[in-house]
Each structure stands twice: as C-alpha cells, then as structure tokens.
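Mind having a look at this structure? Questions to follow.
Omission of a single protein chain aside, the complex is shown with its protein chains in their original locations.
Moving on to chain A:
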C-alpha cells in the first residue's frame, strides 16, 4: 500500500518548532524515542539538544544525512556539508515566520508606508479586474442580443 504521507518523523529530518522556548526555530531530528517524542538539536541556531513532543514540531521537506544519535559536532558538519542553512531560509514555513517577524518589527512610519503602497496596489488591481468584468459583460450582452435577433426565446417560468 502506498502511504499517503510524504514527510516522516525520521533521523535527519529538519523540523520547525512551533511551541515553547524555541518557537519559530528550526532543528534536526537525531533520534525518535517513541510515537510521541523525538530528540532534536539545532546547533546552527542555538536550539539545545533536547527531547521534544512531536506535537511541538512541523516537518519540512529537508533532510540531513546523519546517523541516529549523532553528536552535535557531527550534526553541525553535516548541516554545513548539505548547505542546509541556505535551504532552510528558502523554506516556505521559514519565510512566513521571517515575514511575520519583520512585520511586527515595523515602525509606525514603515507601517504607514506599507499601508500606502498596498492601497495603491489594490486600487490598480481592482481597476484591472473591473476592466475584465466589463469586457465579459459586454460580450455576454452582445451574445444575448444576437440570440434574440435570431429568434431564440429565453425560457421563463
């Protein structure tokens, strides 16, 4: 039977921690202790080697080539060898986290500017949409008129 899952809790899996002290940081699974817990460490961003509940982590598509129970230095070397730090930054989940952090760090003036630009953009987009809708409406109207002229009567109850 083919599994419907594509990501697994396995040795070397890169995860994003979503709860607790290391929230919003990435780590690597070093060992799977039971069906609820795993041993993780993130020497690249200061996540201590510790046991974590699986509910506290989100799996990512990235994987590091390490052995079960790898030591910190070994893990660090593997992370460097796999150019993992750059890959992590490119992850959608990490991008979202970074974007959220940047937004909450905005100053009043930056917020104001972003708001202004967003408003301008929205105005432009809605204008374009309106144009398309108008074109479609006109076409539909033309079609209806042509059909009427051809003797087609719309069924009405």
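Here, a residue touches a chain if its C-beta (ideal position, glycine included) is under 8 Å from a C-beta of that chain, and two chains touch if they have at least 3 such contacts; residues count from 1.
In the analysis below, contacts and distances are computed from a predicted model.
Peer 1: Can you pick, from "Phosphatidylinositol-glycan biosynthesis class F protein", "Putative exosome complex component RRP41", "60S ribosomal protein L6" or "Signal peptidase complex subunit Spc2p", the UniProt protein name of the chain not displayed?
Peer 2: "60S ribosomal protein L6"
Peer 1: Which of A:55, A:68, A:100 or A:113 touches the chain that is not shown?
Peer 2: Considering the complete complex, A:113 is the one touching the chain left out.
Peer 1: Looking beyond the chains shown, say which of A:6, A:86 or A:105 touches the absent one.
Peer 2: Selected residue, touching the omitted chain: A:105.
Peer 1: Can you list where chain A touches the absent chain?
Peer 2: Here the touching residues of chain A are 104-109, 112-113, 116.
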